[in-house]
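Comments concern the structure below.
What follows is part of the complex, with its chains left where they were.
So that you can tell them apart, the chains are marked A, B and C in the order they are listed, and the count of residues begins at 1 in each.
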Amino acid sequence: MTAAEVEELIRAGVPMADDLGFKVDEVGQGYAHTRITFTERFIRPGGTISGPVQMALADASMYAAVLASLGKVEMAVTSNLSINFLQKPAPCDLKAQAIVLRLGRRLAFCEVRLLSGGEGDEQLVAHVTGSYALPAT
Amino acid sequence: MTAAEVEELIRAGVPMADDLGFKVDEVGQGYAHTRITFTERFIRPGGTISGPVQMALADASMYAAVLASLGKVEMAVTSNLSINFLQKPAPCDLKAQAIVLRLGRRLAFCEVRLLSGGEGDEQLVAHVTGSYALPAT
Amino acid sequence: MTAAEVEELIRAGVPMADDLGFKVDEVGQGYAHTRITFTERFIRPGGTISGPVQMALADASMYAAVLASLGKVEMAVTSNLSINFLQKPAPCDLKAQAIVLRLGRRLAFCEVRLLSGGEGDEQLVAHVTGSYALPAT
C-alpha cells in the first residue's frame, strides 16, 4: 500500500484520526512516518498538546506501519499500548516514526517515537510501544 | 472538588474530553466514576469504539481521580499510560472506574477499568494503569 | 490443578522460581495466591527487595493463575509484562494476588498485586499487568 492509500484507509475507518488531520508522509516495509498538523483544539493546561492527542497519533501510526507491512488487514486491533510522556510538546506539528519491531503470526510489536519541532531541531516528546493482534489467516 | 467541578475543569482544559462528551458521575478520595455517551463518531472497523477514544476516556478518568484526591492540581501531567484492550466494546456508552493505587509526593499511580454494557451486564473491555507526575509543592 | 501441582510445575520448569522459594498458597478458576519467603539475598541498596525479585514473583504468579484456569499449558509464554513499583517493600515475605482479567483464545490478560507485611497490615507495593500468549489449540 502507498502512503496515500494507508492514510485514506485509516481516515475513513477511524473518525478520530480524521478529526486530527492525520497525515501519512511515507511508508515502507516495517515502518511509517506520519504527522498531525497543529490546531488550537489540541491544547491542554500548560499550553501543550494533550496526552490523548499524542496517544491517538501513536496508535494510528502503529496501524499505518502494520498496514504498510502486511497490506490491508482492517481487522487488526491494538492489543496493548504503553506510552511514556517524556516532555511537553511545543504547540506545533507533531510527527511520528513507527517501526514494526517484530511481525509474528499472531502479534505485531511496534515502537513509535513522537517528535516535536522543525527539521534539524526535533525533540523526542513521547516514546510508545504497542502490540497488534492480527486476524487469523 | 465535586463531580461537577471535576468535570467542568477537565472539559474546559482538555478539548478532546469535551468533544467526547466526558461526564463525571461520582468522585471521592482516591477514585472517580466517569463515562462517555456513545456517538457514531467513536466507531472503527468492526463496529467497535476506537482505541484512541478508550485511551482518552481512561486518561481523563485518571485525571479526575487525581483531582478528586488532591484538589485542583492543573499542572499534573500523565507520565505513563499502559492499556490492555481485552475485548471489543459494544457500540454503547462506556464507563470508567479509576482508582488511585498510590499517592506519593511526586507520582500518583492509578488504575482504570473500562466497562461496556448496561447495569448488571457490564463487561470489562480494557484495563489501564498510569502514573501522573505531580507538581512540586 | 491443585496449588501443590501448580507450584511443583513452576518450580520444576523455571529455575529462578525455585531459587526464590516460590510458594503457591491457593489457586482457583481465574486466580492464584502466591508468596516468596524473605531471604537476605533479595535485598538491594536501601534495604528493600529488588525489582527483579518482585518481577519474578509477579511473572510466576500470572503463570500460576493461567495454569489454574486452563490446566497444564506449559508452552504458554509471557507476551508483555508491565510493572509499577509503588513503594519499597519491607524486608519480609512478599505475597502476590494474581487474577485473570480476560481469557481469550490466543491471549490471557492478568493483573497482579504484590503485597508486603503481615496479615491485616498489608501494603500494596507493586501493581503488575501482563499478557500470556496461549498455544494454538
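Basically, a residue touches a chain if its C-beta (ideal position, glycine included) is under 8 Å from a C-beta of that chain, and two chains touch if they have at least 3 such contacts.
Remember, it's a predicted structure, so these values are computed and weren't measured experimentally.
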{"item": "Identical protein chains in the complete assembly, only 3 of which are shown", "value": "4"}
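The rule we apply is simple: only the chains that are shown with their structure count from here on.
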{"item": "Rigid-body rotation angle, chain C and chain B, from Cα fit (steps of 5°)", "value": "180"}
{"item": "Centroid distance [mean C-alpha coordinates] between chain C and chain A, Å", "value": "33"}
{"item": "Euclidean distance of C-alpha centroids - chain B vs chain C, Å", "value": "28"}
{"item": "Chain centre separation (chain A, chain B; CA means) in Å", "value": "21"}
{"item": "Multi-chain contact residues (two or more partners), chain A", "value": "79-80, 82"}
{"item": "Sites on chain A touched by chain B in the complex", "value": "13-17, 19, 41-46, 48, 50-53, 55-56, 59-60, 74-75, 77-85, 88"}
{"item": "Touching residues on chain A, where the partner in the complex is chain C", "value": "79-80, 82, 106-107, 131, 133"}
{"item": "Residue numbers on chain B that touch chain C, as the complex places them", "value": "80, 82, 84, 86-87, 101-102, 104, 109, 111, 124, 127, 129, 131"}
